[in-house]
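One protein chain is absent from this view; the other protein chains keep their places.
Residue numbering begins at 1 within each chain, and the chains themselves are lettered A, B and C in the order written.
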Amino acid sequence: MSEQPDFYQDINDGFIRLDAYMADDLSVVNSARVSFGQDTDALRDKDIGLINYLMRWRHGTPFEHNAFRFHVKCPIFVAREWFRHRIGSFNEFSARYSEMPSTFYTPRVEDIRQQRGKQGNYEYTPIFETSENDAREARRAISDANERAYGTYLYLLQLGVAKEQARLVLPVNIFTEFYWTVNARSLMNFLELRTAPAAQQEIREYALAAETMFAEVMPYTYKAWVTNGRICP
Amino acid sequence: MSEQPDFYQDINDGFIRLDAYMADDLSVVNSARVSFGQDTDALRDKDIGLINYLMRWRHGTPFEHNAFRFHVKCPIFVAREWFRHRIGSFNEFSARYSEMPSTFYTPRVEDIRQQRGKQGNYEYTPIFETSENDAREARRAISDANERAYGTYLYLLQLGVAKEQARLVLPVNIFTEFYWTVNARSLMNFLELRTAPAAQQEIREYALAAETMFAEVMPYTYKAWVTNGRICP
Amino acid sequence: MSEQPDFYQDINDGFIRLDAYMADDLSVVNSARVSFGQDTDALRDKDIGLINYLMRWRHGTPFEHNAFRFHVKCPIFVAREWFRHRIGSFNEFSARYSEMPSTFYTPRVEDIRQQRGKQGNYEYTPIFETSENDAREARRAISDANERAYGTYLYLLQLGVAKEQARLVLPVNIFTEFYWTVNARSLMNFLELRTAPAAQQEIREYALAAETMFAEVMPYTYKAWVTNGRICP
Partner (left out) sequence: MSEQPDFYQDINDGFIRLDAYMADDLSVVNSARVSFGQDTDALRDKDIGLINYLMRWRHGTPFEHNAFRFHVKCPIFVAREWFRHRIGSFNEFSARYSEMPSTFYTPRVEDIRQQRGKQGNYEYTPIFETSENDAREARRAISDANERAYGTYLYLLQLGVAKEQARLVLPVNIFTEFYWTVNARSLMNFLELRTAPAAQQEIREYALAAETMFAEVMPYTYKAWVTNGRICP
């Protein structure tokens, strides 16, 4: 249950790390079959069939008897989308009491995107493909903005302004850090929404990393989720 | 994380068993301090102080980054109170699809109670103390009722009535079984309410057993909860 | 917002009543479009399209900015299924402090069912069709069981047994009463599960009545839910 190499992934200047978990496919089966003395210690073929049945018919509760504790470092605008997921627990670094370190998310030149199409059907393509210069210019503008904002932040602190107020000038691409504890059912809901093509690329990278870790811990549940359209039961 | 003798307790003809957990005091500290690289691997004196501080000032979220999975066998009227606790996960034996075994809660003669006083301030005393005969008679009446009800249940099944409908005649003192997964914060809320003197004695016994298990897994959190009036943060 | 004839329905010896609500289709649109000054006061064609779009793509949160308060009288075994729905609020009659009235659910002869087929694919047919006698006999057995159980209940109370303990002998087909407050999203989840053919007939009747009331209050949301497969967004 201690951290393993596979349970850590760098993402830009942040990371996602599976700090601890209490989860396996067997708990799905045993909680679904809760009954007088029918617990099993090992997963049998018919148990795998049961997991698939539960997923298909959207019997969600047996997927809740487990927990994943993630430790995440990501930009505020990513955390903002993450914290909308209410079934789960969060504790975040507080800029009211601690000074924010100078770590910002600055997209690589090839990751600067333009948006085309209509709402509900947007497409995103690298600006790079159209104009390398505009992409470089955009990255430079973001990078400069980071520095200026952080400079103002330090200046306000120097003037004696409280941390909670000095932070007002910090942009939403500065990195924050939090713990997130969630069960597999709520995690699948997160993965359904945040690995979808319509999700913003920057949170998608975190979600895809979380997906890998989930797949490793509950392989048959994961497989059933994929087989049944990646829809949360 | 496997079952240990201390994590199992018989209660009348039922039981409560801590099936698995992902919990320790350290997770409270690390999630409360989530910040750039300040995690610790062992609990220090100042960490214990922090746990007490969080409990006292009702900062509840750091107590959520953990999970306890209990397996419980108890009468339906106890389960009914238990399932009112919404922050947590339940999977219960279904009498729609399985035949209910003939196990009923019949209070011992010395556990038959009378209720005195006004609402909000009831007192319960053993009928035994006033009239041993009435207590024995009450127990006998409950025991007979169990048998008659179960007899009717079997008769209905024999007539071909669906299990989900035959169960209509089963009383709320028949035993059911379920899995319950819950974090320490929600567990403390359960313990606050269900170990209180005003709680019904029959669920109190389960709650007191759960309290012992909680105390063993998160001793400093438990101690802080007791010191601060057994109030959920 | 006061009770109207359409918002009340008798079900066997119980009822479901829409006590109050704060809900309309417009709130879905305005919350989905929350933005600088674009609220509308009346529903336009494109708003109806938006509701359908949200339902189809499972954007659920705009369906949460409303509330329905139901008052329900139903048998305990129905309430037990109902209370499994955690996103919502319940307050129930307490048999710890009040004497339970003698009202039981006794299925009509033509409603006594037999169960055929395998789990996940059960079929229920009236026993009446096979043997009128068995159906009558089953109804009589349930009716007799009610009387005996209630007799024992009164006897225990007479012996001085506390209400909370005397209730042990009451069967799960006795009627209870509760308030349930829920938003449209959670209500649609309830309706999806409890109006389904696989739901137990006795809760289905309540769910179908709730569906009628929901349809009246939020007609376009209701229509979108039906069109998109009666699946909760």
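Here is the rule we use: contacts are C-beta pairs under 8 Å (C-beta built on N, C-alpha and C of every residue); 3 or more make two chains touch, one makes a residue touch a chain.
No experiment lies behind these values; they were computed from the predicted model shown.
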Footprint of the hidden chain on chain B, which residues?
-> 53, 57, 120
Considering the whole complex rather than only what is displayed, give the residues of chain A touching the chain that is not shown.
-> 75-77, 80, 83-84, 86, 90, 96-97, 105, 107, 112-115, 119, 124, 127, 130-131, 134, 137-138, 141-142, 144-146, 148-149, 152, 155-156, 159-165, 167-173, 200
When the complex is taken as a whole, what residues of chain C touch the one chain not shown?
-> 1, 20-22, 27, 30-32, 34-36, 61-62, 64-67, 69, 71, 89-93, 98, 101, 177-179, 181, 183
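Following the convention adopted for this analysis, only the chains that are shown with their structure count from here on.
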Chain A-chain C separation of Cα centroids, rounded to whole Å | 36
How many angstrom between the C-alpha centroids of chain C and chain B?
-> 27
By the touch definition above, chain C meets two or more other chains at residues none
